[in-house]
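The complex appears here without one of its protein chains, the remainder shown in place.
So that you can tell them apart, the chains are marked A, B and C in the order they are listed, and the count of residues begins at 1 in each.
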Amino acid sequence: MRTGVWLIGAHGNVATTAIVGARALAAGETETTGLVTARDPYARLDLPPVEEFVFGGHDISETSVLSTARSLAESATVPLNVVQAVSDDLERVEERITAGTTVNCGRAVEELASETMSGTSFSNAVDRIREDYRTFASEQNVDRLVVVNVSSTEPRLSSPERYDTLNAFERAIEEDDRELPASSLYAYAALVDDHPYINFTPSTGAALGGLKELAERTNVPHMGRDGKTGETLLKSALAPMFAQRNLQVLSWEGHNILGNADGQVLEDDANKAGKLASKGGVLDGILEGEFHNRVRIDYTPPLGDWKTAWDDIRFRGFLGTQMKMQFTWEGSDSVLAAPLVLDLVRLIAHADEHGEGGLQPQLASFFKSPLGVDEHDLSRQFDMLDSYVDRHEGET
Amino acid sequence: MRTGVWLIGAHGNVATTAIVGARALAAGETETTGLVTARDPYARLDLPPVEEFVFGGHDISETSVLSTARSLAESATVPLNVVQAVSDDLERVEERITAGTTVNCGRAVEELASETMSGTSFSNAVDRIREDYRTFASEQNVDRLVVVNVSSTEPRLSSPERYDTLNAFERAIEEDDRELPASSLYAYAALVDDHPYINFTPSTGAALGGLKELAERTNVPHMGRDGKTGETLLKSALAPMFAQRNLQVLSWEGHNILGNADGQVLEDDANKAGKLASKGGVLDGILEGEFHNRVRIDYTPPLGDWKTAWDDIRFRGFLGTQMKMQFTWEGSDSVLAAPLVLDLVRLIAHADEHGEGGLQPQLASFFKSPLGVDEHDLSRQFDMLDSYVDRHEGET
Amino acid sequence: MRTGVWLIGAHGNVATTAIVGARALAAGETETTGLVTARDPYARLDLPPVEEFVFGGHDISETSVLSTARSLAESATVPLNVVQAVSDDLERVEERITAGTTVNCGRAVEELASETMSGTSFSNAVDRIREDYRTFASEQNVDRLVVVNVSSTEPRLSSPERYDTLNAFERAIEEDDRELPASSLYAYAALVDDHPYINFTPSTGAALGGLKELAERTNVPHMGRDGKTGETLLKSALAPMFAQRNLQVLSWEGHNILGNADGQVLEDDANKAGKLASKGGVLDGILEGEFHNRVRIDYTPPLGDWKTAWDDIRFRGFLGTQMKMQFTWEGSDSVLAAPLVLDLVRLIAHADEHGEGGLQPQLASFFKSPLGVDEHDLSRQFDMLDSYVDRHEGET
Partner (left out) sequence: MRTGVWLIGAHGNVATTAIVGARALAAGETETTGLVTARDPYARLDLPPVEEFVFGGHDISETSVLSTARSLAESATVPLNVVQAVSDDLERVEERITAGTTVNCGRAVEELASETMSGTSFSNAVDRIREDYRTFASEQNVDRLVVVNVSSTEPRLSSPERYDTLNAFERAIEEDDRELPASSLYAYAALVDDHPYINFTPSTGAALGGLKELAERTNVPHMGRDGKTGETLLKSALAPMFAQRNLQVLSWEGHNILGNADGQVLEDDANKAGKLASKGGVLDGILEGEFHNRVRIDYTPPLGDWKTAWDDIRFRGFLGTQMKMQFTWEGSDSVLAAPLVLDLVRLIAHADEHGEGGLQPQLASFFKSPLGVDEHDLSRQFDMLDSYVDRHEGET
């Protein structure tokens, strides 16, 4: 079984770190720290090995995986010696990366683009994407192709309900409906040709009624959205404690500063809106009652690929006494995200192998806004994954 | 059913806040925020109402519950108007508080003591404690008496295994063995006369083989030790996240500063040792592998009854990249602890009512060092309590 | 010598705390902590005693000083027993507070107003304000009246240069120029009748060419603007260290959360702009080179009158190595501001007594944007005040 991994946004930090990491594992240059599926009980599932993944992808920028890897090494995100050890591999991956489309990615993303499919009709764009997937799969001789969106955040879609049926969605493509987000075209192209699809970003992707309908019909597994890597991960681990102890959260103020291209795109208010909606919802899903809930994201160039989150939480305890907690979290988003991308590919390939199409709620712990899942408590989400393992353990 | 609550350390901040809170609930002067048993599913159990608790207790200091309550109000821990509203109640409780013993509490505690049972033999001390319990229970006409240790931390016992059998323990009493800690005398006096016992402190209490044997024999429920109120509560909520995501914790450095009498007692290195052992173990029970684990507790008078914990956590992620998290937690220990004391009384009374003697693992989430329980993950501990509810729900 | 203090925004937190503090000092109920002029060398100047200040003022809201004082006591800002001890005094002050005007205060402020001079012409408004000052001064029989603006922040004035001459300013009044800010009307009314004027807020006040001309002509001392109480105070103490050690600041990101009426007014972007301009400038005045400088202010109701600032500073040291500092500052703005208001009244009265009109650079340390002063280093600013003392010490 040979697993292809098609990364939308392949030149980005997350994609690059995932590729570097997979190749470093193959070369014995690193360990599996940070890979959820490397630990028990998940390690007991019969999952495709990361070391055998074959990578390809789309990107709109003219940089390269190797060049991104080098600048990550400069900002102390990824070790330089590891990048050097896998640089030949990165150059080989580069040959399988082709230009993507920027339709409706928002002005901030368009400014980063150098080569795109712009100017073409939507049905042409979809055809070309499908062709890109197909060519890669056949040339690389993969048994299964998993498509993963790790590109920059798009502006938020105003009326997603307009695409609630597959019919409406396909008509929108034909009619060149300028509202249709690029991420959904990539998702459509995947699902229509039986490629499992993961949306690691806050963009729309397959989170439209029409695309869910398509995935049900083709019985293709898909899941999203917005990888839960840093501040929101902490929220989903911490907030349940307040609920469990019946402590009433009065305000939860989060301030994120980051310095990479993602941060630059998020400076644009339209793109930020999508991200904030996704981050804000986790607390509402865990805590009861009204509270002041605000998330700020600011672009601060000296941080490079690193992100610092500062959260201030005020809560009321017994006898109405007000108390507080504050935390800072300083992590590299790419390093936190990359292993999850590899985990998700492994787990969705497993679901596909076992004929489990449609949304994959057992993957909820990986996402800020897990599609079709209301549970945001991290431990409960891991319980869902454990149950999946219980169901499948011992199978081959 | 009338439930008596006997507080060892009744003049202390935790006891006082629990009494104030219970009476304020009875008077409709406060809400149930912070009380775990006030929320579902626990609220569905048939638990004795906090409003009907009858309080009494031992203390070694000459202050009073009302006077402690007033100084808590001054340090903005407990609202002044609530203290005023229940001050008559507090004076009534005061009449049921009698002098305790300081045998082997450590020099720091002894210095706080004004009236004690010192000079008496251990068997006399035990007899007197049993008599105190009995008199209170009969005078107040309670159907059940729950004994709770909320007194200051004792020095750590060097060879607890010497008291591994009831026989050895009782012989030690007879022989006036000067190693026997005061907290264990109180625990013995409770268990031998069928009073459920809770040890909310890091002191030894019933955590001796001989006393566990006694509780099994008399079929009396008991549990401990060291209420999980602040920094350690956070550890048990946060550490599982690192394990779940396969992130390798390299160091977890905790620094606590506090300004109340507890802090003063902990200035004494002997007393601090017991506390630190209890705080340190939680992480070892959740995280795998070796890591640097240190807890500091310093007495800083301007903080009054408030405690500030600062924790610095370094961890390794994918590709060996080192990241970090820091938090500060600023809470009133008394306000955090008091509702848990009330919860524990309710829950252990329930177990006693249902004939469930011995250790009570379903109460693990309330303790830093839950006796007989290896699970330190807060969510898993709450799962244990949920299972208890499932077993008992619907009973009367 | 009897000194009158006229507070614009007399029902606000800062004014109320100043009045409570002055009366508590008179009653021997508090100490001089926080009063700069209470310590040497300033205490050696012949300054009017705070205990003898006579207060009056304008306000647009229907609340009262006593009611504001009580809610400050509830949020643990001001001690309740002190408020009780001076409540008769507060009621007497209340009789000398009259309705102010809201012309051009911005929508946010107008919504807070209950009684105002709206609907009147500007020259009528000015006449009435002058009359209010005059009546107070004569009824209270004060020898000198100092006018202090401590009201909520107005929106920023777009073209202040339009009022660069006294002529242009007075014509604007006559022509009912709707751009003219209310704060400048109050300032004009003070300066034209020889009342020293202090602008403790970021609003325009006397910071117009025309009003400076007026003050020079009448030889009345005035100074502003924006009291330096919290985060900015820290910046002016800390930033010089980076400059002195030749450490290159790369970014200084400040995030303020606060929960009082000021915070509510600042939720309005127009009003916030004035505040942010004032806060941002301090660093630019101390640090060389380009750096990322951002200040956020968010309204977070549970904080009440308290403000938490979180600052993240990245800097480059020797060999280009990047390092960082973060701080949180948790203070009550009112408690920090109130003694400075009293200090400023004392010091400007002193200048007036000595015939020193116009801007007062020796007061720079009190302000975020000291008018006419480029020095933002706190120590250098105190040097200026020390020189003033050297010049005047020994005089009577």
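Criterion: a residue touches a chain if its C-beta (ideal position, glycine included) is under 8 Å from a C-beta of that chain, and two chains touch if they have at least 3 such contacts.
Note that the structure is predicted; figures quoted are calculated from it, not measured.
Only one residue in the set C:D164, C:D193, C:E330 or C:E375 touches the chain that does not appear here, and it is C:E330. Of the residues in subunit B, those that touch the hidden partner chain are 250-251, 253, 255, 257, 292, 294, 296, 298, 300-303, 308, 310, 312, 314, 322, 326, 328. Of the residues in subunit C, those that touch the hidden partner chain are 17, 20-21, 24, 30-36, 38-39, 76-79, 82, 233-234, 237-238, 240-241, 244-248, 316-321, 323-332, 335-336, 338-339, 365, 377-380, 382.
One rule holds for everything that comes next: only the chains that are shown with their structure count from here on.
Relative to the C-alpha centre of subunit A, the farthest chain centre belongs to C.
Per-chain Cα centroids separate subunit A from subunit C by 49 Å. Work out the mean CA point of subunit A and of subunit B, and you get 44 Å between them.
The multi-chain contact residues of subunit A, meaning those touching 2 or more other chains, are 326, 328.
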